[in-house]
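Of the protein chains in this complex, one is absent; all others appear in place.
Letters A, B, C and D name the chains as they come in the text, with residue numbers starting at 1 for each one.
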Amino acid sequence: MLKISLDKLDKLFEAISASQTLYIPVDREDGAAEYKKYENGMKLSSALNTLRSAKDFFFPQTENLVDFKMEGQNIEVIDVREESEDFVIFGVRACDARSFTILDKVFLAEPVDSYYKNRRDHGTVVTMACTRPTETCFCGTFGIDAAAPEGDAACYSDGESLFIEAHNEKGQKFIDSISSLLEDGDTAKLEAVRAKTREILKKLPLANLTTDNFGGDKLNEYFNSDKWGELSESCLGCGTCTFVCPTCQCYDIKDFNTGHGIKRFRCWDSCMYSDFTKMAHGNPRLTQLERFRQRFMHKLVYFPANNNGEFGCVGCGRCLAKCPISMNIVKVMKALEVK
Amino acid sequence: MQVNDNKDFQPLIVAFCCNWCSYAGADLSGTNRLNYPTNVKIIRVPCSCRVNPMFILRAFQRGADGVILCGCHPGDCHYTSGNYFTRRRMTLLFSMLDFLGIERDRTRVEWVSAAEGAKFAATMNEFTEAVRKLGPNRRLEDLRCRKQ
Amino acid sequence: MNNDTLIPYIGVVTDIRQDTPDVKTFRVVSPEGGKVFEHMPGQCAMLSIPGVGEAMFSITSSPTNKEFMEFSIKKCGCLTTWLHAMDVGQQITIRGPYGNAFPVESDLKGKDLLFIAGGIGLAPLRSVINYVRDNRANYGDVQIIYGSRSKDDLVDYKEIIDEWMNDTGIEVNLTIDNPQEGWDGHVGFVPNYVKELDPSINKTVLICGPPIMIKFTLAGLKELGFKETQVYTTMELRMKCGVGKCGRCNIGNKYVCKDGPVFRFDQLGELPDEY
Amino acid sequence: MQEAMINKAKQLLADGTVDRVIGWKRGEFAYDITPAVFETAEELEKEFVFDDFTAANVSKYLVKESKKEGKILAFLKPCDTYSFNQLTKEHRVVRENVYIVGIPGGPKLDAEKIKAKGITGILGVKNENYTLKIDTVYGEETMPFYEAILDKCATCKSKKHVVYDELIGDEGEVLDSNRFDMVEKLENMTAQERYDFWRGELSKCIRCNACRNVCPACTCEKCVFDNPNSGVENKAPADSFEENMFHIIRAFHVAGRCTDCGECSRVCPQHIPLHLLNRKFIKDINSLYGEYQAGEDTTSRAPLNDYKQDDCETTVVHERGVE
């Protein structure tokens, strides 16, 4: 496999960013990691994962869809779409990498969402294998191997060097663009590191969590479960879980009157919000119980029903860490599970 | 401090005036033909205490460069106590805006009675000039609303 | 870049008809003339006044009408109030068509049809009724049972009286909730009227109206011997995108905007009770 | 303490004083504790927890819970009692339906602070003489207890309960906290520095509404930010202005009502020090209109609903601090 010494990462980043925009995870002052546009001198974060998920790159929290100009009785529609520039997201973890394939199933399904596709087409996802998973990780539950991430190209570290391999044409093109910095390397040590990672993964507290009892055919078992009341009781109805979630993709479309035109934009929405399904004459999901249930039923039952059994969760553990009252999908799965 | 005094900049000033004192004071400055800049646009409210902080932020969002709130002198409120509440609310709001690093001189409360046409004009001249010196409001604007 | 369904077309309102005190029917054409897009009966479109709101409305005109689309809209919220206040010549934005349609070219073909509507619920069915009238040979007998609060609240009353009632092979049964001066027709709620009329159980039923009416009518139909597989309805939920992505109209594994709004009752039964 | 609380709860349930108990429920890990309502002794035995991580303020749940039938036992820490009092004052809770047992306060631990040290794979956390022994997948780690406490506990204003029906443990005192230090530090910066500081912080906002939804002062039937007719409704920080607007107005709406419980900053997934905005208001109120602690009592007039004829003019803002 091709590799580059870890102490030459700067060179690598400089080379990539010379030709296209590069985003890497960097450490913030408060200890959290976030993706930043690479500028010379930035250091790759050593954190396991970024606080916000990587979905922002393809599905940003807000984006302008279309503009309107109103003049008397007339309306002018202004298409504001522009061809995205090419960019690379470096250091995406296995869980987030999988989230893209889940988002693809929504946004690239007919009719294709051109806004999403535009960015997806121009973005190259370079993943990075995990070596130090943490207690909130449960990607294994969804069949994700943290030591072998997906993505257009993947990187692996053995502590000294960064190994890199392409998974598809886009990834290969990426590697070609930096090939001058790469050399062939021996993967023996790397394999040992990966094996060790896999050992740790097995020892994690959530390693035994399985999806065996969930799936598209489990609607009746779970929808009317009497557990929902207890589980949702302390839910604040905030949007933290949905907003840090790499696979949550519900959105709202809103108009903003700028004073000289109307901007129609879309923004993340949360099924946890009380007005998510509110209509002029009523709301089919009246209490937090129904809204709470929707989020988990969608990830564990409805989504697999429509997508050949694939679940709408990648086990990244962000909601486990971030929920203000520590209620999360793991607790829900464990409480609901009917064997 | 801004070195450049923004001579050519035409700030947009929104003035909320209470119906009983300051709006009448503004009228009086008109009756007496006391000039103040066209930059100032007055919104009539029944009492200064009707002005919600949201209105002030809204004005900044939409491109105002300065917001001034005028009411009856303390003790003279048509509704007895409205301007006392205004004073507390605005003191705290302005202090908060200052805390967030928004230029202090963009906001002001001035007590103008119905008899103080001259004070109204003078205040508006002075405030407009102060805001002109600050230049365009950039720290509390909504980029979407910026005029192209 | 390809056109995106989220970017709407412009429609011009060329005619506004006050149907009932709170329902107006709007005729919409493209600025160049003609329809903005083609659709099938039961499908919907997103209408919007930018800055005011955007909402899904069923297209009440029949696809066989090649000149324009019509929307019958009840005044109930911000956008609809705005629409009700506008004048002819106003442009609106329109995107679609969205959702599935009544299976007029498959399951309904050759069948005797029973339409049951309450109030504004006639709007989506009118599209099918006129489609059927225009392709009369493809369908069997048509019976329409339509009820409203009062005579004035019957949508498209003129068309019902002048056209539908004069068609051969169409039986129209009208009812209003309470007795009213100048009304010599049936008085009573739709579900009861359906039972009174005792329609043949060979008919395929298309039903649309307020949830409470649907609930009791369905129960009545079952009593009469109808099966859930014979009855179709069309649903309404809050929608934003219209293409099954924004997540709002998700019920179970279905998205009303994409997989609906037309459902057969046996399909609905499989969905969680959240509509 | 946990034992004493469980016993107290069981006793009160048994003798019919209360019908339900609100407290905290054990999670998957050492730290992921969820507020919960318990109805039986068995549930309490099995899942009730009170330890270094039970930081959540359960007062706000009482808005809903106290309106249900029957009486609920609430275990309130000193800081939580201030919130409860404030809610009582604003008629948001039904006092008669709540039996308050005052329990000792923090300091409570912040799992994020432990993780920020690079400690991952946490399996258990033990406090041994104010040194945390942290059992992880990668072996045992240690860190000083006080480096891992929540910010809100580091600037605790009071260990005294302002309302209770019964106390477990000893009553503490109002503390002379240094809670305004950071506000002061910011006040002494230049306007540009303050602007840059807040831009840096507020630009992190993802508008998840956790701060609002957890806030015991934010119990509006409908928040202006959710109300399409309010003119300020918005869902996403679509522009830097929106971030400012949301946080300024939110702080303004709770000004004079915020008890400084610190929950907003605790729950912020982006670690924005939102409490500083509230504290700025508290500090201003204290210095301009006289010492006022929201929630201290249920009768005093809130500073923004009050005035004195000789209050300072707004120009006071211009006259102090750094431009």
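Basically, contacts are C-beta pairs under 8 Å (C-beta built on N, C-alpha and C of every residue); 3 or more make two chains touch, one makes a residue touch a chain.
Here is the rule we go by: contacts and distances are computed from a predicted model.
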{"item": "Options \"Heterodisulfide reductase subunit A\", \"AAA family ATPase\", \"GrdX family protein\" or \"Monovalent cation/H+ antiporter subunit D family protein\": UniProt name of the undisplayed chain", "value": "\"Heterodisulfide reductase subunit A\""}
{"item": "Visible chains that the absent chain touches, using the contact criterion stated earlier", "value": "A, B, C, D"}
{"item": "Per the touch definition above, residue among D:49, D:174, D:224 or D:316 touching the missing chain", "value": "D:224"}
{"item": "Contact partner of the left-out chain, one of D:108, D:179, D:253 or D:280", "value": "D:253"}
{"item": "Residues of chain B (touch criterion as defined above) contacting the omitted chain", "value": "12, 14, 19-21, 23-24, 26-31, 33-36, 38, 41-47, 49-55, 58-59, 62-64, 72, 75-82, 85, 89, 113-116, 121, 145"}
{"item": "For chain A, the residues touching the chain missing from this view", "value": "70, 72, 257, 259-260, 282-283, 286-287"}
{"item": "Interface with the unshown chain - residue positions in chain C", "value": "82, 85-87"}
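One rule holds in what follows: only the chains that are shown with their structure count from here on.
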{"item": "Whole-Å gap separating chain B and chain C, where each centre is the average of the chain's CA atoms", "value": "53"}
{"item": "Approximate Å spacing (C-alpha centroids) for the pair chain A, chain C", "value": "40"}
{"item": "Of all residues in chain A, the ones touching two or more other chains", "value": "252, 256, 269"}
{"item": "Touching two or more other chains - residue numbers and ranges from chain D", "value": "238"}
{"item": "Chain C-touching residues of chain A, taken from the complex the two chains share", "value": "65-66, 68, 70, 73-75, 77, 79, 81, 83, 106-107, 109, 111-115, 118, 216, 219, 223, 249-253, 255, 257, 262, 264, 266, 269, 271, 276-281, 284-285, 290, 294, 297-298, 301-303, 305-306"}
{"item": "Of all residues in chain A, those that touch chain D in their complex", "value": "30-32, 46, 48, 51-52, 61-62, 132-136, 200, 203-206, 230, 233-234, 236-240, 242-244, 252, 254, 256, 265, 267-270, 273-275, 320-328, 330-331, 334"}
{"item": "Chain A-touching residues of chain D, taken from the complex the two chains share", "value": "27-29, 31-37, 56, 61, 111-112, 115-118, 120-123, 136-138, 206-210, 212-214, 226, 234-238, 266-267, 269-271"}
